[in-house]
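One protein chain omitted, others in place.
Note that the chains take the letters A, B, C, D, E, F and G in the order they are written out, and that residue 1 is the start of every chain.
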Amino acid sequence: MGKIKLDEIDHQILDMLIDNTRTPFTDIAKKLLISAGTVHVRVKKMEEAGIIRGSSLTLDYVKLGYSFIAYVGIFLEKTHQTKFVLERLVQIPNVTVAHITTGKFNIFCKIRAKDTTHAKNIIFKIDDIDGISRTETMISLEESINDKKRLMHTIFNEL
Amino acid sequence: MGKIKLDEIDHQILDMLIDNTRTPFTDIAKKLLISAGTVHVRVKKMEEAGIIRGSSLTLDYVKLGYSFIAYVGIFLEKTHQTKFVLERLVQIPNVTVAHITTGKFNIFCKIRAKDTTHAKNIIFKIDDIDGISRTETMISLEESINDKKRLMHTIFNEL
Amino acid sequence: MGKIKLDEIDHQILDMLIDNTRTPFTDIAKKLLISAGTVHVRVKKMEEAGIIRGSSLTLDYVKLGYSFIAYVGIFLEKTHQTKFVLERLVQIPNVTVAHITTGKFNIFCKIRAKDTTHAKNIIFKIDDIDGISRTETMISLEESINDKKRLMHTIFNEL
Amino acid sequence: MGKIKLDEIDHQILDMLIDNTRTPFTDIAKKLLISAGTVHVRVKKMEEAGIIRGSSLTLDYVKLGYSFIAYVGIFLEKTHQTKFVLERLVQIPNVTVAHITTGKFNIFCKIRAKDTTHAKNIIFKIDDIDGISRTETMISLEESINDKKRLMHTIFNEL
Amino acid sequence: MGKIKLDEIDHQILDMLIDNTRTPFTDIAKKLLISAGTVHVRVKKMEEAGIIRGSSLTLDYVKLGYSFIAYVGIFLEKTHQTKFVLERLVQIPNVTVAHITTGKFNIFCKIRAKDTTHAKNIIFKIDDIDGISRTETMISLEESINDKKRLMHTIFNEL
Amino acid sequence: MGKIKLDEIDHQILDMLIDNTRTPFTDIAKKLLISAGTVHVRVKKMEEAGIIRGSSLTLDYVKLGYSFIAYVGIFLEKTHQTKFVLERLVQIPNVTVAHITTGKFNIFCKIRAKDTTHAKNIIFKIDDIDGISRTETMISLEESINDKKRLMHTIFNEL
Amino acid sequence: MGKIKLDEIDHQILDMLIDNTRTPFTDIAKKLLISAGTVHVRVKKMEEAGIIRGSSLTLDYVKLGYSFIAYVGIFLEKTHQTKFVLERLVQIPNVTVAHITTGKFNIFCKIRAKDTTHAKNIIFKIDDIDGISRTETMISLEESINDKKRLMHTIFNEL
Partner (left out) sequence: MGKIKLDEIDHQILDMLIDNTRTPFTDIAKKLLISAGTVHVRVKKMEEAGIIRGSSLTLDYVKLGYSFIAYVGIFLEKTHQTKFVLERLVQIPNVTVAHITTGKFNIFCKIRAKDTTHAKNIIFKIDDIDGISRTETMISLEESINDKKRLMHTIFNEL
């Protein structure tokens, strides 16, 4: 819980990497009027502190044939099975997000599939995990927002 | 809906970039026994085709003081307000995901906040958008899975 | 409520027409050892009595590009709008079935669409009808049974 | 998933058969200014392609004493019993429609019965199938729309 | 709240009248070895104290053509309309019972109708009362118990 | 299901008995200008036909210390236990009404108790019946209508 | 259930102690123009009668690091386990309130925790108690009122 102190330079570096993780360090250095080595050191420091945990591509799932998104709420038979069930869920790559939640569900997860039939097969695979008593599915008709960059900029402006 | 044809080389390039978007093209080229220029051309092609839409940092939100995640289900007064409401939601940076959904909610979104009080203020901001009649919140007690890389690898192995 | 009396011959005629409405009357006549004229008279009688209301083709909707089925539960602002809303629903050809129901919904209907996006547009059209306050959608992952013939045979065996 | 190409003539033939499956091919031929043989060949082609799967009578269930319609939502103990349960449901002729669904139910079906007591017996029969843990019933007070012809005409006009 | 003191004789009189309100006082008198005048005085006293509020026939509604029973849960727009709505409900004779309740409904009532269509009309009449925003109906498939006599005997044995 | 034909005289007799089952037959006879014997014969006929099944006292439960009314919805483990559970319910005299119902409950019943603690004990007794998996209770804050006489008069006016 | 008769002096003593349980008896005596001994006797009497059951500190939980409040609804497998489950709940000090309730939950309790993760662990501990089949959690975003003094003053003014 000990938070790392980030200074103004760190924020500006993060601000630029958020928009494009491939921005060359020399470009960042030029804009901030510091050396590329300094950028390198700062980024390394933030990686070691665990603030930057990596980077990921933003792909167009629709173009790749994966246009079907659903949220699946899971009811467990007993909550002490939570850890076991999560280990099984992680083996289904179509489960991209999973949370332990309050409210009526024990676990709540997000899946991406090709179409209705594919989604059915994934949901059936989830339903067959030992310890899961029932699931409820909510289907996305449109993914209108999926963007963490607005939040990241806000965080760094706030710090 | 016209899908782009990706060949084996494209898949291998994507496979390497998924794990680290900052992998230098020269490293990729060396591994695949092709020229760095070829890597560059291929990536450019996939960007132009819209398959690669960008890249994003994976930050540790807990370390940044944002440990509170909630899902908010939104009931609209009338569905023809959907577009209007989404335009307002996009102005709240803490709303990182929003879907038009089937089932009891009209819109379903995900928010990240610092703590309970911060979450309350964000939820109140959402509740005050014109056209929203009511919201229901489900709180995450643990984000157990948040990983699209397993799916991406599966997609490219399948193609 | 006055039920028409059907005799054994009528039942056998109906039994054959249920399986194939295009069965020539001469074939039916031959099987039942009666004249084709008698078959004609009997069928006409049942049409006039309103027992036979017509015939319909059974098409393969998936092959025609309509593979998406959903059930939509409708909440009205006031029930006296029921008739008005049903008149609007009948103008949306994708609404193939609609019932006034007990339980939480006022009207419950079935829609057929091409895919998720098409379904969204149809649901939005329904949501925009005056007098409808909210809808809830349940999506079919597989149409496992859609067959009235088993029931029809049962009815005629029972009579 | 490979869709059959239907031309203008096919659509017009279907359009006429939708309204009355017993329309003689000679009548269709006359209207379309083609030979009866051509109509025959076209219909046969569409039957072989699986687009036309058959035809069914439209009976007046109220006149036949079957005025009671209900929708029954089924909760399974485990989803891997889905196939088994559907095989049992198909043996109850009063179950005219059954879907595997998203949302709170695993299977959702439609039944036709004579009256309240008859409906109770059918629901009890469903409840007694192994693997079904609970059912919820929604009763139709009026079947306001039950008509696929509007949709069929729309599909052929669209093609 | 001041309860009337009933003695052993009163209880025995009530016990006999519960089973048949038309039992002649002379018969009761004979069994209890008291005078018919005493029975008369005692019954009068209990009527004046308000313990006996009257008597009612137990009719067979099925034989009278009223075989359809439903429970209707009513949601009000505002609870201060409760009294007004109850005054309207009392004008619909098919509403035989109505309670102000805790839980999701504001008012919960029981209706008796001839059949599904009749029930629909009564529910529509209820839905049209000013101040009612929505109703939910639960249909009885069988009235298995409707008997206050067991309770009455218990009360008098307990006193 | 064969309904008994009641004539105008029968209706008038029932109409008078509904308001007071103890009305002497001589009074009825005088009002209708018929003999007391005729009244006797008519009532006997309606009793034998099963239309009049008996009569019951209307007691003031509040004055008798029974002011607490609740509705209890019962979920069964399996519906084939319905009959068995009803046999157990009938042994609890505080259960004055019980229905097999559609919707979320299998059985729905009404109980009368002295106060909250008494109600808890009755509900616990119900919960302990074999085959009952869960119950949900809705408490009456006021019994606003409990009157079948309005309906009875309507029925006889209608006949 | 026999209520103790409290007189005007008793009420005034209670009224002063409600606001500050540590008010010296001499201060109370001075204000009421009675002797400190009388105050002592009166308080003792009310303690012995069980009206005053003790006193408790009002601590600021947020300052003590316990800012997270949740309500947890508990579903039991069978209600006869109620007593057993309550004995287990009492061993979890974070459960500060627990009620046997009507409605959908069997037991409803309130917990205080340090943060989301702490709450998760407490909820898991509850979920693991034998006899509990499922829980639903509702999280407090703000404790706006927690004050019995207004009620106590009202009660004493009313008496």
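Everything below uses one rule, namely that contacts are C-beta pairs under 8 Å (C-beta built on N, C-alpha and C of every residue); 3 or more make two chains touch, one makes a residue touch a chain.
Not measured: the values here are computed from a predicted model.
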item	value
Selected residue (touches chain absent from view) among F:F68, F:F105 or F:F156	F:F68
Hidden-chain contact residue, picked from the options G:I28, G:L76 or G:L89	G:L89
Listed residues B:R22, B:R53, B:R88 or B:K120, member touching the removed chain	B:K120
Residues belonging to chain F that touch the chain removed from view	67-68, 115-117, 119-120, 123, 137, 139-142
Contact set of chain E toward the excluded chain (per top definition)	75, 77-80, 82, 100, 102-104
Chain not shown, touching residues in chain B	70, 120, 123-124, 127-128, 134-139
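One rule holds for everything that comes next: only the chains that are shown with their structure count from here on.
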item	value
Candidate from A-D, A-C or E-F with the same interface as F-G, over half of contact pairs in common	A-D
Cα-centroid distance, chain A relative to chain B, in whole angstrom	7
Where chain C and chain F are represented by their mean Cα positions, the distance between them in whole Å	40
Junction residues of chain F, two or more chains touched	100, 102-103, 138-139
